[in-house]
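Of the protein chains in this complex, all but one are displayed in their positions.
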Amino acid sequence: MIENVKPKVLVVMGSDSDFTVVKECLKTLKQFDIEFTAEVCSAHRTPEEASALSRNAESNGYELIIAAAGKAAHLPGVLAAFTALPVIGLPIKSSTLDGMDSLLSIVQMPPGIPVATVAIDGALNAALLAIQILSVKHEFLRAGMKQYKENMKKKVNQKNENLKDLIEKEI
Amino acid sequence: MIENVKPKVLVVMGSDSDFTVVKECLKTLKQFDIEFTAEVCSAHRTPEEASALSRNAESNGYELIIAAAGKAAHLPGVLAAFTALPVIGLPIKSSTLDGMDSLLSIVQMPPGIPVATVAIDGALNAALLAIQILSVKHEFLRAGMKQYKENMKKKVNQKNENLKDLIEKEI
Amino acid sequence: MIENVKPKVLVVMGSDSDFTVVKECLKTLKQFDIEFTAEVCSAHRTPEEASALSRNAESNGYELIIAAAGKAAHLPGVLAAFTALPVIGLPIKSSTLDGMDSLLSIVQMPPGIPVATVAIDGALNAALLAIQILSVKHEFLRAGMKQYKENMKKKVNQKNENLKDLIEKEI
Amino acid sequence: MIENVKPKVLVVMGSDSDFTVVKECLKTLKQFDIEFTAEVCSAHRTPEEASALSRNAESNGYELIIAAAGKAAHLPGVLAAFTALPVIGLPIKSSTLDGMDSLLSIVQMPPGIPVATVAIDGALNAALLAIQILSVKHEFLRAGMKQYKENMKKKVNQKNENLKDLIEKEI
Amino acid sequence: MIENVKPKVLVVMGSDSDFTVVKECLKTLKQFDIEFTAEVCSAHRTPEEASALSRNAESNGYELIIAAAGKAAHLPGVLAAFTALPVIGLPIKSSTLDGMDSLLSIVQMPPGIPVATVAIDGALNAALLAIQILSVKHEFLRAGMKQYKENMKKKVNQKNENLKDLIEKEI
Amino acid sequence: MIENVKPKVLVVMGSDSDFTVVKECLKTLKQFDIEFTAEVCSAHRTPEEASALSRNAESNGYELIIAAAGKAAHLPGVLAAFTALPVIGLPIKSSTLDGMDSLLSIVQMPPGIPVATVAIDGALNAALLAIQILSVKHEFLRAGMKQYKENMKKKVNQKNENLKDLIEKEI
Amino acid sequence: MIENVKPKVLVVMGSDSDFTVVKECLKTLKQFDIEFTAEVCSAHRTPEEASALSRNAESNGYELIIAAAGKAAHLPGVLAAFTALPVIGLPIKSSTLDGMDSLLSIVQMPPGIPVATVAIDGALNAALLAIQILSVKHEFLRAGMKQYKENMKKKVNQKNENLKDLIEKEI
Partner (left out) sequence: MIENVKPKVLVVMGSDSDFTVVKECLKTLKQFDIEFTAEVCSAHRTPEEASALSRNAESNGYELIIAAAGKAAHLPGVLAAFTALPVIGLPIKSSTLDGMDSLLSIVQMPPGIPVATVAIDGALNAALLAIQILSVKHEFLRAGMKQYKENMKKKVNQKNENLKDLIEKEI
C-alpha cells in the first residue's frame, strides 16, 4: 500500500545563509506531511558529498530533490547530473546583481539535464511545486493541494474585504 | 496495474509559431512512449479555452501540463492557476529582448502558484523534466530516463573521440 | 445626457501589498471625481474571480480597467483577455530584479491583446492615463486634465523659485 | 450625432525607417474605419513641428496620438507634454540593445505625463489599444473590437486544427 | 579680450529632487569661477519653458548646457533639440531599475542630436566635462583643469599613504 | 585671427575593425572642414602609444579627442587620463552583449575623469558633438551646425512628404 | 631542470559545438609550445568523467585547466571544485541571452572556489591567460609572452599604417 509510506524529499542548500529563505519551503513541506531531510552541501566546497547525496537519493527513498543556491548557483544542476529524480532549483538572491546570476545559472541548463526552476527567493513555490509533482503519485497530496488552493482563494477574498475598509480610511 | 495505462501529458503552446521549438519536446515524449495531446491555445486570445483545458486536464486523464509561450508569456502561469497538476513552463525566444521577457514572465511566478521553468527554447528539457516528474509514479519512465542518461554519456564520449580527430586535423 | 453619469473605473491589484503604491492612483481618481471600485484579485490565486471581474466590467458600467501587479505580473494581460475595455497595466517593483520582471510581463503583450503600460510603481500616471482616456468621452475630464497640467507647471515654477534660495544657501 | 464623425488618430513616427513596423498599425486603423494622419516628425530634429503637431492635435479633431520611436525614444513623451489627449507609445527595436533602450525611454515616464506603452515593435497592439480607447466613446469600435476578438479566437482554433495535421506528419 | 568675460553655463534639472546629486556639479563650477544659472524645468511638465530656455541659451550668453534627469530622462535630448550649444546629460538614479533607464534615455540619442553623457549620478564629472569643453576657448580653465588633475594625483597619493597605516592596523 | 587656423581633432580607434563604424564620423568632420588625424591605437596592446598620443595631443595642436572602442572599452578613459582636452567616447557594438559592455565601460567613468559618451555605434553623433564643442570657440562651426540642423529639418520634412505617397500605395 | 618538461594544460569543453570557438585557444597553446589535452566532457551529462578529469589532473601532470561552456555554464566551477590547480573559465555565447547566462554562471563563483574568467567567446585570451599563469614557473613562456606583446604592438602599428591608406581612399 504505497500511501502508507510518507513521500520523502531531499532539500539541499548551498550555504547555511540560504536557510532564512529556505525555511518557508521546509515549513510548507512539513505542513503537507512530507518527510524531508535538509542538508547544507556545496557543489563547489563539498562536491563529493553533493554527488553522493544525489547519487544515493533514490535508493535512500527520496522521490524528489529541492536545491537552493545563490550567485553562480551550480548546486541544482550538479545534483541533477547524478540522479534521475526530478530536481527543483530555487535561486537565492545574494548581495549583487539582484538574483539575476542565480536565476540564469539555474534555469539555463543545457539540453539533457533539466532543472525545474522557480522564482528568485521563491521558497514557498519550491515546496508547492514539489507537492504538485509528488501528487502525481500520492493522491493525498493532490487533495491537499486543492485544499491549499481553496484556502488561498479565501485569503485573497478576505484581503479584498479588508481593502474596502482600508480605502474608506485612507483614500 | 498502473503501468498498463500510458501516462498522458497535455502540451499547450501560445502560438502555432512555437511549434518549431516545441517539436523536439513532442518527439521526446513520443520516444518515451508517453501519450500527449498538443494544443495551440492562447492565454489572451482564447482565455476560455485555456482555462477549460487546464480545469479539465486532470479529469481528462492528464498527469502533467507543458506550456510554451513567448514575450509576456502568461500561458504557463494561467494554466497553473486552474489546476493542481504540475505545470512546466517553456519560455520561447521571440524577436526582441532575446527571450528575457519570456523567461521572467514564466519563472517569476508569485507565491502560491509555481511553474516549473526550463531554459529559453529548452524544448528537450521540458520533455525530460516531464518524464522525470512522471517517473515518480511510472517506474518504466525512471528506467527509461536512466537509459537516456547512459546514452547521453555515450554520445558525449563519442564526441570526445571525434574531437581527437578534429584536433589532429585542424590544430 | 452622458455627463450626468460619473465615469467608472475598475482598479484591480494582484496583492494587498500593492496598495501602498496603488493608493496614489486611487486618490487621484477621486480627486478627478471618477467613481472607482478597487479589488484585490489574483490572476493565479483567484482566476475565476479575475475573469469574472473583467468579463462583467463593461456591463457593470466600468469604462476602463487599471491593473497593478508585481513579479510575473499576469493580471493586466489576463484581465485584458476577457474584455474589450481598455486596460492600463501598472508594474509593481517587488523584492528582486528591481521591477524589470513586472515591467516585461506587462508590456510585452503578444499581438491582439494590448495593455497600456505605465512606469514601474507609476501609480499617479496610471490614474492620469485613465483620465486622459476617459476624457475622450467625458469633456469635464479633458478640462480637468488641462487644469492639472497648468498646476503642474506652477508647481515646477515654484520649485524653480525655491531652487534659487537653495543655491544661495548651499553652493 | 457623434457617430457620424469618424474618429481621428494622429500617428507620428520619429524616423521614416519606422514605417516598416508602423505599417501594420496603420492598416489596422484603416480596417476599423478610423481616419488617421501619419507624420514623420522627430522630437530632436524637428522639435518645433513635433510640439506644434501635438499642441494642435485636439483642435484639429484628433482624439488620440500614437507615437513610434527607437533608441532614446523621446517622441511619445514629448508629444504627451503638449497635449491632454491620450498618447500611445510604440517602442521600435533598432540595431543595438534589442529594443530595451526604446522601451525604457518610453515607458519610464516621470509622474504627471503618462504614455500608454505597448510592446517593442508592437504595432498591431498600438492600433488595437487606440481602438479600445476610442471605443470608450465610439460604440461601433467597441462592437468592432468584440468582433475582432471573436475572429482571433477562430484563428487560434483554426491553427489548433492545423497543428493536429502537423503533428501527424512531423512527430 | 575674451578672458574678461566669465564663461556661463546653464544647468537644468528635471526635478528639484535632483538637486541633492546636482549640488556637487554646481559647487565645482563655482570653484572654477564659472558663472552658472540653475533651473528646475521639466521636458514634460514645463515643455514650453524647457524649449525657451534652450532656444535662448546662446543669445543669453550661455556657452554650454548641463541637463540632469531621471527615469525616461528626456530633458537633455529635448534641450539639445533647440540649440547648437553642446549639451551634457547627467543621468539621475531613481527608485527603480538602478539608473539604467535614465542612462539609456540620455545616451542612446538618435543620429543628428548628440548629448554628451556622463555616468549615472556623475555630477562632478558633468562639471569637469563642462570645464574641459569650455577650456577649448577659455585658457584659464585649461590651466585650472591641469591644476585640478595634479591635485587629484596628490590626493590619490595621500590616500595611498593612509592605506599603509590602515593595512598595518587592520590586516 | 583664430579662424585662420582650422580646428584639429584626434580620432583614435581601438581596432581597425572599428573603422566601418568610425568612417561616418570622419566624413562628417571633413564635411565641416575640421582637420583630423585618425589612429588605430589600443589602450591594451599599445598602451605607450596611447598615452603618448593623448599626452602630446594638446601640444600637437589638437583641441579635442574622439575615441572609439568595443567590449571592455578602456581607450576613451585611458586617453582622458593623460590630457586636459575634452574626450568623446564612442562605444562600438561587438559580437556579444549587444554593445552594453562597451557602453558601460565608457560612460561609467569614476569621479574626476569624464568621458563625453555618445550612443553605441553613434559615429555621426560623435562628430556632431565634437563640432558643437569646438564651436564654443570656432564661430564658423556654430554657424555650420545651425545650417546642419536646418538641413536635418528639411530632410525630415521631405521624408514626411514621401511618407504620404508610401501610405497611399501600401496602406 | 624544470624547463626540460613541457608545461601541460587540460582543456575541457562542455559540448563539441564549443570547438569552433575553442580552436583558437588550442592553436595559441600549440604556438607557445604548450602540451595540451582537449576533452569534450559535460558537468551534467558526464559528471563522473568531469570530476575524474579534474581530480586526476594534477597527478597526470597538468598544471592548469581551461574549461569552456555555454548557457548555465557549470563546467569550470565543477572542475574547480575537484582540484587545487588554477581553472580558467571561458564563457561561450549560445543562441539566447547573448552570452550573459554563460558569463554569470562562470564568473559569479561563491567564496572559496574561484574561476579565472575571461570574456565571452574569448578563446585567445583563455590561452594567453594560461600562458601568463604558467610563466610564473616557466621562464620561456614569460619570454614568449613578451615577444607576443611586442608582435601585437607591431600589428597594431601596421594596422595604423593601413588606416592612413584607407582614409585617403574612403573619406
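Chains: A, B, C, D, E, F and G, in written order; residue numbering restarts at 1 for each.
In this section, contacts are C-beta pairs under 8 Å (C-beta built on N, C-alpha and C of every residue); 3 or more make two chains touch, one makes a residue touch a chain.
Given the structure is predicted, the values throughout are model-derived calculations rather than measurements.
The shown chains contacted by the absent chain are A, E, F, G, with contact judged over the whole complex.
Screening G:Ala68, G:Val107 or G:Ile171 for touch with the missing chain picks out G:Val107.
Checked against the full complex, the candidates F:Val21, F:Ile34, F:Val107 or F:Met152 give a single residue touching the omitted chain, namely F:Val107.
Although one chain is not displayed, chain F still touches it through residues 14-15, 42-45, 47, 51, 70-72, 74, 77-78, 80-82, 96-97, 100-101, 104-110, 112-113. One chain of the complex is left out; on chain E, the residues touching it are 93, 98-100, 119-121, 149, 152-153, 155-157, 159-160, 162-164, 166-167, 170-171. Although one chain is not displayed, its contacts with chain A can still be listed: residues 13, 15-16, 19, 23, 26-27, 30, 38-42, 45-46, 49, 71-72, 95-98.
Keep this in mind: only the chains that are shown with their structure count from here on.
Looking at A-G alongside F-G, one finds more C-beta pairs in contact between the chains of A-G. Averaging Cα coordinates per chain places chain D and chain E 36 Å apart. If you average the Cα atoms of chain B and of chain E, the two centres end up 52 Å apart. Among the residues of chain G, those touching two or more other chains are numbered 15, 42, 45, 71-72, 96-98, 100.
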